[in-house]
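The complex is shown incomplete by one protein chain, all other protein chains being positioned as in the whole.
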Amino acid sequence: MKVLIANRGEIAVRVIRACRELGYSTVAVYSEPDRAALHVLYADQAMPIGPAPSRESYLRIDRIIDAAKKAGADAIHPGYGFLAENASFARACIDEGLIFVGPSAESIDAMGSKTESRQRMQAAGVPVVPGLTEPVRSFDEIAAFARNVGLPIMIKASAGGGGKGLRFVEREDDLHPAFERVTSEAQSFFGDSAVYAEKFIASPRHIEVQVLGDQHGNLLHIGERECTLQRRHQKVVEECPSPIVDEALRQKLGDMAVRAAKAVNYYSTGTIECLMGPDRQFYFLEMNTRLQVEHPVTEMVWGIDLVKEQLRVARGEKLALGDIKPSGHAIECRIYAEDPSRNFAPSPGLIRYMNLPQGPGVRNDNGVYSGYIVPVFYDPMLSKLICHAPTRADAIARMRRALIEYRVEGIETTIPFFTALMSHPDFAAAKFDTGFLDRNLAELTKERSGNGSVDAAIAAAAILAFEESQQVRLPENGDSPWKHAGRAEALKDRL
Amino acid sequence: MKVLIANRGEIAVRVIRACRELGYSTVAVYSEPDRAALHVLYADQAMPIGPAPSRESYLRIDRIIDAAKKAGADAIHPGYGFLAENASFARACIDEGLIFVGPSAESIDAMGSKTESRQRMQAAGVPVVPGLTEPVRSFDEIAAFARNVGLPIMIKASAGGGGKGLRFVEREDDLHPAFERVTSEAQSFFGDSAVYAEKFIASPRHIEVQVLGDQHGNLLHIGERECTLQRRHQKVVEECPSPIVDEALRQKLGDMAVRAAKAVNYYSTGTIECLMGPDRQFYFLEMNTRLQVEHPVTEMVWGIDLVKEQLRVARGEKLALGDIKPSGHAIECRIYAEDPSRNFAPSPGLIRYMNLPQGPGVRNDNGVYSGYIVPVFYDPMLSKLICHAPTRADAIARMRRALIEYRVEGIETTIPFFTALMSHPDFAAAKFDTGFLDRNLAELTKERSGNGSVDAAIAAAAILAFEESQQVRLPENGDSPWKHAGRAEALKDRL
Amino acid sequence: MKFIARHAGEEIPIEVERLASGYRVRVGERWFIVDLAEAGRFLRSFRLEDGTQLALIHHRDGTMHEISLADSTVHVDITDPLSLKRKRIEDEMGAGGAIRALMPGRIVRVMVHKGDAVRKGAGLVVLEAMKMENEIQAPTEGIVDEVFVEAGQTVESGAELVHIAAL
Partner (left out) sequence: MKFIARHAGEEIPIEVERLASGYRVRVGERWFIVDLAEAGRFLRSFRLEDGTQLALIHHRDGTMHEISLADSTVHVDITDPLSLKRKRIEDEMGAGGAIRALMPGRIVRVMVHKGDAVRKGAGLVVLEAMKMENEIQAPTEGIVDEVFVEAGQTVESGAELVHIAAL
């Protein structure tokens, strides 16, 4: 079997790895600036699909289908984002005789509209958060809903997902600017300006349930994930299992998730996202009809490979997972090319040097390499760092260790932010809600300076400046000291 | 707690990782050429212990103890090799009030002599291979033993271990040269020329059992490892579990191992090495009274951390592993700086570039980095690559995938050899004995040339030579093509 | 040899002397005995006399040195005393209120007009880059005396967006 991966970055690499392990050959697609991206380097074939902007490349259904046919692919895996939840894309694949590695177009449609999915969930007896029943385009309707259920509310792009195009509104004054911003983002990201609003649950946690089904009616849940830690409504740290879910609650959540997925005849991997209040009442939020960014934490704890299962199910095979059980605890940090000390401003550019974390219990799902130029056009995710250990405390300690090893030079990353988070007492105690990061951001991003390490850094810089002024090279491992050599070569840090 | 690691390379890094996750601070020791080695870079403190030759640095008990006292260390972890099985070192630590992270000096002594350990095992009802009862220094005694039990026999350095200083003798003519060689190696590696001989079991497998005990009399086995694949009596690939051991045999092996270890009042981690004939009869070979190189395959399958357990046991804690069970299959490949196409000649030197394998189920216990100069003085191991997956077939496929990602430029490595091995049908069928690699070496090391990939490589080289002659730089990701720039900078591959 | 280090707004006197093996360095009032070795192109193995070991990543851009430690990054400017005087004069004559794009991107919205009075933190321009809208805020209060961009335009990193004159 030959699989085209209609995506880029770490998730395209992740899918290529699964295909390679199954003995399938792989076809990458790439926009112009991605000619030497990691997913292209790792593929067996690579097909160009247009210029940099996503809407002229990674979102072009026609060009992707055309690439698949030219390359002789049998199947298309959409990854997440881009066309992953686009029912027209799933239909176009089927129409062209290609296997779409995902659920049916009907399931995507049913869950794709926030309003339709709510109606179907309510009919299936799945609890939902109070909200509008239809997407709207006028501010008056949003204002009326806000008056009706009371602030705070959330305004979201109706066609959105993945944390893009949504705003939280607490004060009446912010209602109109938020509406305008969401409408604008909805139009530019999803091509549809319709928005939707719902009641905001105070101090909630974000818990989600992984489901997996085949095309023969078998469907099961594979535990929950804790995705409460978000910044600007974007998940940044995920865990499996949730530290607040016990076996009884896991069973309840799992039953709900299976009921929800079965209501839309779901197969392939999917995720039921829920809000959970401090009273442990949970409400269906939405279903992601695709692979989730944070799927690795489930994989490490449950000992399965969700991408391989997707591929098997897509080929029509029956689920055959046997008796799987969770073991230990896994945590994922999303490593982004963003500068935490400058309010997470994007930091694209050349990665001059990387030291990757290695060793026991460490998984790094990478999308970049030393010498790669992180482009400005796409999501700033560099890699997902996942650590697995017998207990949550062990997993946190392991993540802290891995983050110390993980060094990137040339661009700024969120690594220092995660280092601070892993040492925060409230994180250790699992005492947080979805607003935790935004409330504690100043503390988590303030400049740290270990005991005397600033003085040490200054001393090192001074020695290097001194050596440069003396035209002398540093002793290298094994060299006799103070070997004189071409200085400019040794100390100028350029590629 | 502060732990000094009396070792270098990947195992020193491995121990530092465990300490860091437990919150212990770490002290590295280094010989002159190791000033910038990875284990030094990752430690909190680093102490020089002498010049390059091991016997003047890593084997100097006095300097290591001195470094521990200067640095204020509470404990010393010996790793494997060097002083790990040196009872005098264990005693020196205790005498100086330092915790020795390993078994008692008495256990090391009892198992350290091949002849004494055989006697104690026989007394404990543990089956052993027929062999000499005392170490000898004269050729006549070896010749007499060979006449007595018949060839083939093995001649080994009595104080040896780890596959160094031993020879297999099949023909009468080879007996004397082999004796001379082993005697010489025994003297130079272990400082004692005494040798020892035993009957050779035809077509055997090498199976070993992991044990773990505390200082309160609790001792248990943690399954077996398959270490049959050896080259020149050096393990190169290890697996957990063994593909030929079923639950009943595992129980028998485990009982034997616990009996053997208890016979010497063992605590800490240790390994009972066995030979197993095609009839599944097994014979005690030796006990390694330390951490084993291949410990990660056991860790990944059993979900434990043997180094952390060693450290806990050394502090006097009781074992508290709970109910552990094996899950899936793990394979380890030892990645060496050796050139398989030149009969595995050592290949020290500068690592100009490395692309590390990443992603699901891949663990790389590394001891080197891009820009590191592999020194000529020590073991050529660069890293241990371990893959874990639900089944043996999945683990092999994953290893093959990881080996494709693993690229090293500047020195030769054993990666191509492992790639060939992972595709060998007899390896897939687990049909091998300890002579398999030596018999199949020509096939496993022959130059491979994929479909037209030689032509592709020549075409690439020609383009790069052409561009150089034209003083034009290759288009970089995102650059507009044919940007003219300093050519010498772009294409000259030097650091 | 003597230098001046500028870090976090402070000027710190530095002295560096080479020893038979390693260096003696003064940072402000403190003297250190330091051993520093290369570990590849960017990594440096740094060790103090008591054995304290740090793995540093070093990058230099002119006289600016960026030194990354495990959990923090230190930016420090190392100059000889003469060059420093020249720099100080430049700083005083510097461009002050120029607001620049810190990354390439597309201008989504311009929120101010020439002549507007703005407070510190007021939104000036919304720039879209890497799938996010980023609001660029006034670093200080003042009067907008120039707007260089308009909505829909793409800008390169470093491009001047708005200029603010002090009140």
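Labels A, B and C are assigned to the chains in the order they are written; within every chain, residues are numbered from 1.
The criterion applied here is as follows: contacts are C-beta pairs under 8 Å (C-beta built on N, C-alpha and C of every residue); 3 or more make two chains touch, one makes a residue touch a chain.
What you see is a predicted model; the values in this text were computed from it and never measured.
A.B. asks: Thinking of the complex as a whole, which visible chains are touched by the chain that is not shown?
C.D. replies: A, B
A.B. asks: With the full complex in mind, choose from A:S158, A:T298 or A:S370 the residue touching the hidden chain.
C.D. replies: Checking each option in A:S158, A:T298 or A:S370, the one touching the absent chain turns out to be A:S370.
A.B. asks: Of B:S88, B:N148 or B:S184, which sits in contact with the chain we cannot see?
C.D. replies: With B:S88, B:N148 or B:S184 as choices, the missing chain is touched by B:S184.
A.B. asks: What residue numbers in subunit A mark contact with the hidden partner chain?
C.D. replies: Subunit A touches the missing chain through residues 27-28, 35-36, 40-47, 70-71, 369-372, 495.
A.B. asks: Pick out the residues on subunit B that sit against the missing chain.
C.D. replies: These residues of subunit B touch the chain that is not shown: 164, 181, 184-185, 188-189, 337, 342, 345-348, 352-353, 355, 376-380, 404, 407, 409-410, 416, 419-420, 447-450, 453-466, 469, 474-477, 481-482, 490-493.
As a convention for this text, only the chains that are shown with their structure count from here on.
A.B. asks: State, to the nearest whole Å, the distance from the C-alpha centre of subunit A to the C-alpha centre of subunit C.
C.D. replies: Spacing between the chain centres: roughly 30 Å.
A.B. asks: Counting only Cα atoms for the centres, state how far subunit B is from subunit C in Å.
C.D. replies: Taking the mean C-alpha position of each chain, the two centres sit 46 Å apart.
A.B. asks: With centres defined as the mean C-alpha position, give me the subunit A-subunit B separation in Å.
C.D. replies: Using C-alpha averages as centres, the distance is 37 Å.
A.B. asks: Quick one: which residues in subunit B touch 2 or more of the other chains?
C.D. replies: Residues 35-36, 42, 369-370, 372.
A.B. asks: Give the residues of subunit C that touch two or more other chains, as numbers and ranges in rising order.
C.D. replies: Subunit C, residues with two or more chain partners: 37-43, 52.
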